[in-house]
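Here the complex is missing one protein chain, while the rest keep their positions.
We just call them A, B and C in the order they show up, numbering each chain from 1.
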Amino acid sequence: MTDISALAESPRSTQPTTFRGARTALLRRFRELALVPALVALVVLGGLVNDTFLTKANLISILGSSAALALVTLAASLILIGGKFDLSLESTVGIAPALGAMVVLPASAAGFGIELPSAVGLLIMLVAGAVIGAVNGFLVVKLQLNAFIVTLAMLIVLRGLQVGMTEGKTLFEMPESFFTLATSTFLEVPLSVWLAAAAFAIAGFVLRHHRVGRALYAIGGNPAAARTAGIRVDRVLMGVYIVGGALAALGGLVLTGYVGAISPNQGDGMIFTVFAAAVIGGISLDGGKGTMTGALTGVLLLGVVQNLLTLAQVKPFWIQAIYGGIILVSLMVSRLTSGKAQD
Amino acid sequence: MTDISALAESPRSTQPTTFRGARTALLRRFRELALVPALVALVVLGGLVNDTFLTKANLISILGSSAALALVTLAASLILIGGKFDLSLESTVGIAPALGAMVVLPASAAGFGIELPSAVGLLIMLVAGAVIGAVNGFLVVKLQLNAFIVTLAMLIVLRGLQVGMTEGKTLFEMPESFFTLATSTFLEVPLSVWLAAAAFAIAGFVLRHHRVGRALYAIGGNPAAARTAGIRVDRVLMGVYIVGGALAALGGLVLTGYVGAISPNQGDGMIFTVFAAAVIGGISLDGGKGTMTGALTGVLLLGVVQNLLTLAQVKPFWIQAIYGGIILVSLMVSRLTSGKAQD
Amino acid sequence: GSTGDSKGNTATGDGKAGKTGVVLPFLTSPFWQAYNGYVPAKAKELGVSTLPTVNSNSDAAQQITDINNLLNQGVKGLVVAPIDSAAIAAGLDQAERKGVPVVAVDVAPDRGKVAMIVRADNRAYGTLACKYMGDKVKTGKVVQIMGDLSSINGRDRSEAFRDCMKQNYPSIQVLEIPTEWKAERAAAGLNTILNANPDLKGVYMQAGGVFLAPTLQQLKAKGLLHPVGDPKHITVVSNDGIPQELDAIRRGDIDATVSQPADDYAKYGLYYIKAAMEGKTFEPGPTDHNSTIIQHPDGNLEDQLAAPLVTKENVDDPTLWGNSLGR
Partner (left out) sequence: MSVGSPTPSAGGAGTHARPPLAQAVDVVKRFGPTVALDNAQLEVVPGESHALVGRNGAGKSTLVSLLTGLARPDSGRILFGGEPAPSLADRNAWRRRVACVYQKSTIIPQLTVAENVFLNRQPTGPGRFIAWRRMRTRARELLDQWGVDIPVDTPAADLSVGDRQLVEIARSLSFGARFVILDEPTAPLDRREIERLFARMRVLQAADVTFLFISHHLQEVYEVCQSVTVMRDARWITTRPVALMPRTELVEAMTGEWMPEKTAAEPRDLTGRPVRLQVSDLAGDAFSGVSLAVRQGEVLGVAGSSASGKIELAETLVGLRRVKSGTATLDDIPIPFGNVPKAIASSIACVPRDRHDQGLVAGLSVAENAALTLRSVRAGRFGTISPARERRQARRVVADLDIKTPGVEAPVSALSGGNQQKVVMARALATDPRLLVLINPTAGIDVKSKEALLGLVDDMRERRTAVVVISDELDDLRTCDRVLVLRHGCVTTEHPAGWRDNDLVAAIEGMSDEGTTHD
């Protein structure tokens, strides 16, 4: 407490101390794993309080229920590392699959009635996500509108468009191919989980070992410097917005398979959870900081919490409060472990 | 344009800077009024498309319906000018009045059953708001947690607490004093409107003519500089969080009177509109910029749009999309008028 | 009251009687979406001239604003489906002050004067489902997939179901999944519950429109989706009566649903507002559309429309809105 206020008082030290350098380097590595202890603790706790928690079936269903969140959190994390923001991801989760479904469904089932083959439908879904991302990118990167507020507006617009084009209808009766990701399994684990895992692995690898990944960190850290280093700032940012949009669409598809229908408010309010997961996982909202490992642990943490709350049959009225409380605590944990002011 | 090109020829760079300085100063003043033309245009348009729009009754109900939003937007704007963030305001709008009511109501009406006098109830409501603000302030200013995410967690916690303590019930048998703000009028205009107007006037004055207000701009602009200038950064920020919380509680009271009850999700989702209003009104999310006049025009703009959309009898499916679209456009307008990249 | 006397003056009726405003709570559930579809048709039928419906987007304050706006436009009658039983009071007061009659649909206001309440009681749904479920399951665990605990209908259905179970079927244990009307929360919750309780006997979902798909999806995923009659079958009772639920009943995926009559909601909402605008009044007692009008303590009248329980037996009844709805 006192040292914190002292830290707040004094301007950042000019001292070049190798010790401090080494220490923070270690802390950084530590920070990205900051949550692992918390996660482990929770799992152990869960195992104690409830004997079904550690059953294979249950662990698998935790993964299955987290897959969609994982994909969208991945999208949000990439954009955040680039120093930008995209709130409209939650609406993309809804509208992209809706579009994909409506080009496939007959008019009788609330579709457009053009009844394209479902493969085309899935393609259109991905493209829709990418296009939405591109629009956001254009508004933020080229027109330099404030990312937070412009994507907030987009969130409202897209949700509105979905309600408008479906006339508020929930879409049922999609072809099986819209559900396979969530329904069919490999080694007992849903494909959606494998997909999310693969996406995280690839993203993590590119961020660490490819120039584009490093460029993203550079841009998030100091765009002007990145420019002078010859990084095509605008292009990279556009790219990450587009990828983000596509990932959100994919997340939407996973969600569709998981619930077996597309309601007009699919994904509504999801962005809160997404940002919570990302930041708890150590992704910085100021850009340039954070790892995929961290983001993933963030997602899993929230998934485990949700699962435990249901298993424990907590009084339903209090579930929300407890859930929020746990998020708050985890934030403090990652603040304390990371040792320095959060951003 | 011509005079500028003429200036370009002039030998000294200091002379043009005179104009440049003057021009930016003018732009700053202009930015805060950027929306006035848009607002006027909308009002005129409204008057043309719909003959009830310009009736006194309708204008008054626009004001009446905007009062609560205005108060919360004021709170958000103050915190934003200080360079911070508070998303949990929307939950304060719900839980503070709920607390105030429950200490007044008998157990039979879902109250705590302690049945304090309603004056005390109202006081407790304000205090609750202030305390919530203080907690946020502590987490953000003292513990230096990231404001966006910590107040997001608080948003969930507070909402959860309200659902928990009311067991999801809607409170409605409050004494009249809980409703007077919205129900009783002065010069045909609801007291809530006068209250909001007064609040904005005071805030505007303090920001411009009181050292605390000026300190707030300095802090939002460059905390380190403010600190070296002897401004008590932490104290001012704590203060603004507390005031913000109290204002949100007041907004909640106005809403209570407007609706005639406190449902467990009162204020739910409001923060989106609040931030939209503030930013459209020229408040910078990076802190240190923006005026009360601007924020107020932002609020009125949204109020008028909402009203027009209902009057114009837009198909209900599309209202949301159009609403969001208009926000998006207004953002671009204020981007273009302000002339520089948005923050 | 009976529809008989209204027939005469429909012709003149919409001439002098002014416009009617119709306010919806939200549009994102198949049920209200259907209701919204019925309004213009029924209005034509009854010769009521309505403004386009207004959607309050599940925001109580917005609903008050919408009512104000409609009143400012000079509507002579309002058909409102309140988002909340209490958080509608201010709107009703406004209307009363302007002398505009209001008919409340689906939710009975806790406070304020209305010409008529048209609904099938939410508590009744819960009880109905409980009775059916109880008789089928007798003993063991059942789960109820709850709506948003901060929404009146979610709350009423949950309480009714819980209480009825406690009283009548003490040997049945009720598990609960709060979902805030979110399909994915329902899916995750049910999935988890099934892990912990493989011996689950029954599922009550409070809104088929939202929960049907996720429930079937999860049962399928867990290989627990056996047709009705199969000993391994898990009893599923739903609510709303949308077409997809009826299909599920035909397929034998689920046992029953409470058909919440969207068409009658629209029809009688408009019917009573028309009557009220013409100054007609009604007494408690049976109506001609096999429902009864009862009087609330606060004097408001309520026409308790029948909400039939749909099972394999009556699933093809053409009068069910789920069957009559154009698909």
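Here is the rule we go by: a residue touches a chain if its C-beta (ideal position, glycine included) is under 8 Å from a C-beta of that chain, and two chains touch if they have at least 3 such contacts.
Small disclaimer: the values here were computed from a predicted structure and weren't measured.
*Asks:* Would you mind listing the shown chains in contact with the chain that isn't displayed?
*Replies:* Checking the complete complex, the chain left out touches A, B.
*Asks:* Please pick, from B:55, B:222 or B:293, the residue that touches the omitted chain in the full complex.
*Replies:* B:222
*Asks:* Which of these, A:142, A:210 or A:315, touches the one chain of the complex that we don't see?
*Replies:* Missing-chain contact among the listed residues: A:210.
*Asks:* Touching the absent chain in the whole complex: find that residue among A:64, A:190 or A:288.
*Replies:* A:288
*Asks:* Could I get the residues of chain B that touch the absent chain, sorted low to high?
*Replies:* Residues of chain B in touch with the missing chain: 4, 7-8, 10-14, 16-25, 28, 208-212, 214-215, 217-218, 221-222, 224-232, 288-289.
*Asks:* Extract the touching residues of chain A with respect to the undisplayed chain.
*Replies:* Answer for chain A: residues 6, 9-11, 13-16, 18, 20-22, 24-25, 28, 209-211, 214-215, 217-218, 220-222, 224-232, 288-289 touch the chain left out.
Assume only the chains that are shown with their structure count from here on.
*Asks:* Between chain A and chain B, what is the gap in Å from one C-alpha centre to the other?
*Replies:* Once rounded, the distance between the two centres reads 29 Å.
*Asks:* At least two other chains touched by the same residue of chain B: list those residues.
*Replies:* In chain B, the residues touching two or more other chains are 163, 167-168, 315, 317, 319-320.
*Asks:* When you check chain C against every other chain, which residues touch at least two of them?
*Replies:* Correct list: 27, 36, 149.
*Asks:* Once bound in the complex, which stretches of chain A touch chain C?
*Replies:* Going through chain A, the ones touching chain C are 50, 52, 55, 57-58, 61, 64-65, 68, 108-109, 163, 167-170, 172, 179, 182-183, 255, 257-261, 263-266, 268-269, 306-307, 310-311, 313, 316-317, 319.
*Asks:* In their shared complex, at which residues does chain C touch chain B?
*Replies:* Interface residues on the chain C side: 24, 27, 36, 51-55, 57, 59-62, 64-66, 68-70, 72-74, 83-91, 93, 110-112, 148-152, 154-155.
*Asks:* Considering only the defined contacts, which chain B positions touch chain A in the complex?
*Replies:* That would be residues 141-146, 148-150, 152-161, 163-164, 167-168, 224, 227-228, 233-234, 272, 275-276, 279, 285, 315, 317-325, 327-328, 331-332, 335, 341-343 of chain B.
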